[in-house]
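With one protein chain held back, the other chains of the complex are shown just where they sit.
When the chains are written out, they are named A and B in that same order, and each has its own residue count from 1.
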Amino acid sequence: MKKQQNLGEQMINRRTLLKAGALTGAAAFLAACGTSGTSAEPTDPGAETSPSAELNFANWTYYIDVDEGVDTATASTSESLRRFKTKYGTTVKYQEVLLDNDEFFGSIKAQLEASQDTGWDIVTPTTWMAKKIVDLGWAEEFNLANMPNFVANLADEFKGRAADPENKYLAPWQSLMTGLGVNSKKTSLISTVNGLWDPALKGKVALLTELRDTVGLVMLGNGDDPSSPTRTSFDAAITTLETQIASGQVRKLAGQGYTELLISNSAFAAIAWSGDVGIIQADKPELKFIVPDEGGMYATDNMLIPKGAKHKYTAELWIDFYYQPEIAAIVEAYVQYICPVKGADVEIAQIDPTLATNELIFPTAATKSRLKVWGDVSAEDQAYFDEQFSAVVEGVGA
Amino acid sequence: MGMLRRHPALVPLMLLAPGLLWLVSFYLAPNIQMLASSFWSGTLETGFSFSLNNWTNYTDALSKYQEQYVRSIQYGFAATVLCFIIAFPLAYFIAFKAGRARNVLLFLVVAPFFTSYLLRTIGWRTILGDDSIILGPLKAIGLVDPSARFLDTPFAVIAGIAYNFVPFMILPIYVSLEKIDRRLLEAAQDLYASSWGAFRRITIPLALPGIFAGSLLTFIPAIGDFINAELLGNPGATMIGNVIQRQFLVVRDYPTAAALSFMLMVLILAGVTLYGRILGTDELTSKAI
Partner (left out) sequence: MSILRKIPGAIGSRFLTIYAGLALIYLLMPIFTVALFSFNDPVGRSNYAWASFTFDNWFTLFRDPTLVDAVGLSLRIALISTVIATAIGTLMAMAIVRYDFRFRKAMDLFVFLPLATPEIVLGASLLTLFVTLRIPLGEITLILAHVMFNVSYVVVTMKARLSGFDMRLEEAAADLGATPWQTFWRVTFPIILPGIAASAVLAFGLSLDDFVITRFNAGQVQTFPVYIYLKVQKGIPPQVNAFATLFFVVTVSLVAIGALMQRRRANLK
């Protein structure tokens, strides 16, 4: 035992300690070298006066044009991003990391609170989340002098919104309709929300994990109005959901993944977003988007520059670039959502005449009248709604 | 370093120091922090405050998510049993019947785990889908009921969990089986025991330590799993892991999330301690790998 101790203690001599120290130091150095992402240096957004080399853009999936035959959206495979690079030399690092408003907010909140750079120059939350961010003071104010196209071409419906009355924090990217995605080969075309509860569709229905979309639609199916939700109408919708889930009618509550369920025939009908169905229709024409007779939901996703963004000026350039009708039309033609840029409709007809009458991009007035936006309620009520719906998603009582 | 010569007892402490520091900082401290945050009340927007009165966070969380806890234990148990059924005969085969091919087979068993856990689980989604490349043809020829569904069911979740832990089950069992002195089995035969009798009275008892170790290594992670439930399950198959994940990342109700987490940890540590008592801690920590 004694010999062991001697060996040991002599091992832990100066040289060992030095070597260990060097090793740890080298590892730390390597680690520091390779660090990407957040840094704590305070940025002065006003300082930038020329386009930067990169722009970090976080967006939802299926939300930008992608070249034919390519499966991922990268700067090199998107026409609109490519044109931006040609004009300004900026490579847009476009990442489809926005899967859920709450989850994404959770991932940037800590940095925003600590006044650190989130790593993103543009993010695209839905209006209700965008309003939250603006109200918390965590959105950079636009320098509108850099954005003449935005000022000129923003569709009138977005002027004077409660979330951004002077249009200096949010630039709408796309608007979307929430309705039904139906596989017309596997089931008859249902036209009502309550058609989802048809026993023939048992185990083949998928719902969204977005409260405003799923509960909104179910409320419409119950004859209630989601533009002014009350605890009563909300509870009724929750009861409907719980019943249908417990009985096995609903196969899965999916986030963005519902498209995969429709494509793989795991689901024959789902609560769906209009443009998504438009995109997957290209490969699976039997999938149809239907605005239910009782009504559908309507929402907008907005470009927002988070506070402390490193490339604010370039972000403004991109927003302004997008707000040119011919660029917006390129994106629109592919994603088939509703475009907030004035004049894009004319440009789209030039890209593809058939799109001019595409119901997804240009819903008729009759359809539009059936669309509702989730109403603003008190913070307590919304918290109650969130909690109740979250329990449903978590499978409580399923 | 004369100091070390005078105090030889310092040597082990210095060897331990870096690792100990790391574990204290990044295992112990976070869990203590989490325990503290489970006694918070408030929200992210309004700020949190600590109070021991908030022990109600625990009772609230437990009463709301009781079903998920129970289900997790059930699925974990079922997955462990399923895993055992798959692993034991294979381990037996490799230990007793494989001869030279033994190492190759062992390697084949472990090899799948050099691919991504997520991709393996998604691979099961591809295989078990309603119209999949495998089930589609089987349904077409009538071997499988066309209206049968395997994906997005508790069955898929349990099967997925079991699949992921087969190597953890096989390796300890194999080690135990391999150590069995073959002469014992020969002696049994000489004494007119049937092969089944020898199996029951010699092989199984001697393999028990490996079986226990493998079961523990499967059961513990299985309870806390959420990937399989998320990718392969339906709303009726959610486990406590899914709830915890959502509470932390989406809902951001840190007090509830922390309470749920802590209860899960206590549940598992209680099981592990009980198991350690039965078998002795030395056995436990050395048999683990």
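Before moving on, here are some points about what is shown:
Note that in this section a contact is a pair of C-beta atoms (placed from the backbone, for glycine too) under 8 Å apart; a residue touches a chain by one contact, two chains touch by 3 or more.
These numbers come from a predicted model, not from an experiment.
Considering the full assembly, B:L105 is the residue among B:L105, B:I180 or B:I202 that touches the omitted chain.
Taking the complete complex into account, B:I244 is the one of B:A78, B:A156, B:I173 or B:I244 that touches the chain left out. Contact with the undisplayed chain is limited, among B:V81, B:L138, B:L184 or B:V272, to B:V272.
Where subunit B meets the missing chain, the touching residues are 9, 11-13, 15-16, 18-20, 22-23, 26-27, 29-31, 33-34, 37, 86-87, 89-90, 92-94, 97, 103, 105, 107-109, 111-127, 129, 131-133, 163, 166, 194-196, 220-221, 223-224, 226-227, 231, 241, 244-245, 248-249, 254, 257-258, 261-262, 264-265, 268-269, 272, 281-282, 284-286, 288-289. Residue positions on subunit A in contact with the hidden chain: 3-8, 10-11, 13, 15, 20, 23-24, 27, 30-31, 34-40, 58, 61-62, 71-72, 74-77, 93, 95-97, 99, 107-108, 110-111, 114, 116, 118-120, 254-257, 259-260, 263-264, 280, 282-284, in rising order.
We take it that only the chains that are shown with their structure count from here on.
Against subunit A, in their complex, subunit B makes its touches with residues 1, 4-5, 8, 10-12, 14-15, 18, 43-44, 64-65, 67-68, 129-131, 149, 151-152, 234-238, 242-243, 246, 249-252.
On the subunit A side of its complex with subunit B, the touching residues are 5-6, 8-10, 12-14, 20, 24, 100, 102-103, 106-107, 109, 203, 245-246, 248, 250-253, 264-266, 383, 386, 390-391, 393-398.
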